[in-house]
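Just one protein chain is left out here, and the rest sit where they should.
Labels A and B are assigned to the chains in the order they are written; within every chain, residues are numbered from 1.
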Amino acid sequence: MEIPYTVTARPDTGLYSAKIGIWLFLASEVMLFGGLFSSYVFLRMGATPGLWPHGLLNVPVGTMNTAILILSSVTVVMAWASLKMRKFNMYRLYMAITILCGIIFLAVKLGYEYPDKFHHFGAYIKPEAVEKYERYLGNEHMAKKGLAPRYEITGHLEGETEDHFLVLLDPINANPTDPANDRPHFIPRGRPGEAQWQTFEAAEKAGKKEEAEKLEHELIEKNLLAEVKKEDVRWASAFEPKHSSFFAVYFTITGLHGLHVLGGILIFLYFLFPGAALYKKNPEHLANRIEVAGLFWHFVDLVWIFAFPIFYLL
Amino acid sequence: MSELTTHTAEVAEHAHDDAAHVAAHIKTYLAVGGILLVGTVITVLLSYVDFGSQGRNIIIAMIVATIKVGFVAAIFMHLNSEKSTIYRVIVMTIFFCIVLFALTGLAIFDPIHLK
Partner (left out) sequence: MNNPANEASLAGGPAKTHHHDVPHHESHDAHDEHDHYNPGFWSKYVFSTDHKMIGMQYLVTGLIFLFLGFVMVILMRYQLAYPGKQIPFVGLWLQDIVGKAFMPGGVMAPDFYNSLGAMHGTVMIFLGVVPVAFAAFGNYVVPLQIGAPDMSFPKLNMASYWSFFLGGVLMMASFFMPGGTAKGGWTSYAPLSVIGDMPGTLGIPMTWPIALTGQSIWLISMVFLITSSLLGSVNFITTIIQLRAPGMTWMRMPFFCWAMLVTAYILLLAFPPLEAAAVMQLMDRVFHTSFFSPDGLVVNGLPLAKSGGGSVLLWQHLFWFLGHPEVYVLILPGIGIVAEIISNNTRKPLWSYKSLVYSAVSVGILSFVVWAHHMYLTGMGQKVAAFFQTTTVLISVPSVIIVTALLISYWGGSIRFNTPMCFATAWLPMFGIGGLTGIPLAFNSIVLQLHDTYYVIGHFHYVVAPGTLFAIFAGIYYWFPKATGRKMSEFWGKIHFFGSLICMNGIFMPMFLQGMAGMHRRWYDGGASYELAKPVLHLNVAITMAAFGLMIFQLPFIWNFFSSIFIGKKCGDNPWNATTLEWNTPTPPPHGNFTKPVAAYRGPNEYSVPGAPRDFSPQWEPNI
């Protein structure tokens, strides 16, 4: 006896079984991401004022990725519509675009965004030592504006000795009183001291000790390079999950989301190549399958629509 | 068997309707795609506007995100015309999701006051 309602709808519910199945699955996914997002909310609300990082992610790249995911959502719905209208070639085209979008999304995430973070460094200053680093933190300015104090010095870790970190500063710490940095959004990839640092390195390489020392001194004078004493540091790490609650949640949610994207890509690859053979046998069944897979894909898109602003923008 | 033939005719008509129905929606799908892209740009732009406090910015960004999600759910996921079984599942899920957020929040932010 075959199992009924795999292709056609049961009259009283009006649904084929897989559609109920996928919605139930999505319900549990909502709870899964609900658990993660609620953790985000509570960790953020519970964080000491000033300790929740802002603007550490690349907004233009994130926006581009959002657009790519939205585009893929459109194409997957078009793929389904093409099947419904029995236009098989259009289906293949749209499906291929969807898969391509998914791959670009993952490639940007894994190939650019994640590694870019791993090269970035941040050091949290102990509350009692904060005053020593006023020229990088600008807390007087922050207090005047009624904003939460800063505790972290970020930038590129250029050197580490037994008792201090040498950090080529991000604009926010190089220019802490600049109002543009009050609520930072997006730290440009280049640091303000980048060029001078390279001259310094070249000088050091060439053995021009005096010139190098002068350049380094100049960098420090100009607030582009900072020596952060380890005894003043509460916690320092590259921008990895262990850096802070923010990056912990960011990597967990986007990582899990990335796994979902990967899963979607694999499913779509199946339906583009071996799974498409079903079209000859029963195109309606294939359309149903694409609808179900598409529902999953839209959900992945939907999670991203929430994840993008809370991590990149706010 | 005559009964079966009428069924076939009915079903054929139904399938034809279905295809026409879908074709009529294609413009909607593209339009929604456009709205979502515009929405994304709006989200980014709004985050550069200072609405007075971080909290207000978050609320406004979440409203925009919810509207976008609403479009995806209603049009792409066909929730604007779905069957009641699905609605029931979704309502229940949303309810329990709210429970998860609200009660955990309540419990974490109403600690005993040690005085």
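In the analysis below, contacts are C-beta pairs under 8 Å (C-beta built on N, C-alpha and C of every residue); 3 or more make two chains touch, one makes a residue touch a chain.
This is a predicted model, so every value here is computed, not measured.
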{"item": "Among A:Thr8, A:Asn175 or A:Thr199, residue touching the chain not depicted", "value": "A:Thr8"}
{"item": "Option from A:Gly21, A:Pro60, A:Gly111 or A:Gly159 whose C-beta touches the chain left out", "value": "A:Gly21"}
{"item": "Contact footprint on chain B, counting only the chain that is left out", "value": "4, 7-8, 10-12, 14-15, 85, 92-93, 96, 99-100, 103-104, 106-108, 110-113"}
{"item": "For chain A, the residues touching the chain missing from this view", "value": "1-11, 13, 15, 17-18, 20-21, 24-25, 27-29, 31-36, 38-39, 42-43, 46-48, 51, 124, 235, 237, 240-245, 247-249, 251-252, 256, 280-285"}
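In this section, only the chains that are shown with their structure count from here on.
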{"item": "Touch list for chain A against partner chain B, complex", "value": "13-15, 19-20, 23-24, 27, 30-31, 34-35, 38, 41-42, 45-46, 59, 63, 66-67, 70-71, 73-74, 77-78, 81, 84-86, 183, 185, 284, 294-295, 298-299, 301-302, 305-306, 308-310, 313-314"}
{"item": "Sites on chain B touched by chain A in the complex", "value": "15, 18-19, 22-23, 25-26, 29-30, 32-33, 36-37, 40-41, 43-44, 47-48, 50, 54, 57-58, 61-62, 64-65, 68-69, 72-73, 76-77, 83, 85-86, 89-90, 92-94, 96-97, 100-101, 104-105, 108-109"}
